[in-house]
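For this view, one protein chain was removed and the others were kept in their places.
Then we have subunit A:
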Amino acid sequence: MAIENVNVKVKINGKERCADVEPRTLLVHYIRDDLGLTGTHIGCDTSQCGACSVMVDGEVVKSCTVLAVQADGSEITTVEGLGQVDNLHPIQQSFWEKHGLQCGYCTPGVMIAAVGLLEQNPNPSDEEIREGLEGVICRCTGYQFIVEAVKHAAQLMLESEVQLVGEERSS
């Protein structure tokens, strides 16, 4: 007996989107195949590598291990929602600046994990960054420039916050 499809509605990268999917559809396939946002990748199928990491309601989630129906009604941010080429998020800017990527396949997930880390700890030490990236695997970089990129992003984010506060004060 065929199981009926389910309509899954999300707010993804600020936009309302929906699609009818099989109930067993993984969130990552919903995002990639049904919504066409292919920046999020699949690396291991068993939630070790974190290439599929996205933000769901502000939490970093491995989208290969969540069903799309579980995310119904949630707010999702993927790499496409971080920033565009002419308006990069500090984490994207820093990964570029510090050579935090080589093949770029794990990168979207690593950047999302890093954003999650910086939200919890805006000024992490090298060690805290290394611990904080426990959920992601990169095979290319040996992580050193990823650590530098995350540190640089933290700085950029702190600085921009300081500026924001400054503007508010002056107004």
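We take it that contacts are C-beta pairs under 8 Å (C-beta built on N, C-alpha and C of every residue); 3 or more make two chains touch, one makes a residue touch a chain; residues count from 1.
Definition applied: contacts and distances are computed from a predicted model.
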item	value
Choices "Cytochrome c1", "Trimethylamine-N-oxide reductase", "Molybdopterin-dependent oxidoreductase" or "Nitrate ABC transporter, permease protein" - which one is the UniProt name of the chain not shown	"Molybdopterin-dependent oxidoreductase"
Among A:V8, A:V115, A:I129 or A:M157, residue touching the chain not depicted	A:I129
Absent-chain contact - pick from A:V8, A:L35 or A:C49	A:C49
Missing-partner contacts on subunit A, residue numbers	2, 22, 24-25, 29, 32-33, 37-46, 48-49, 51, 78-80, 82-85, 88, 92, 95-97, 99, 101-108, 111, 126-127, 129-131, 133-134, 136-147
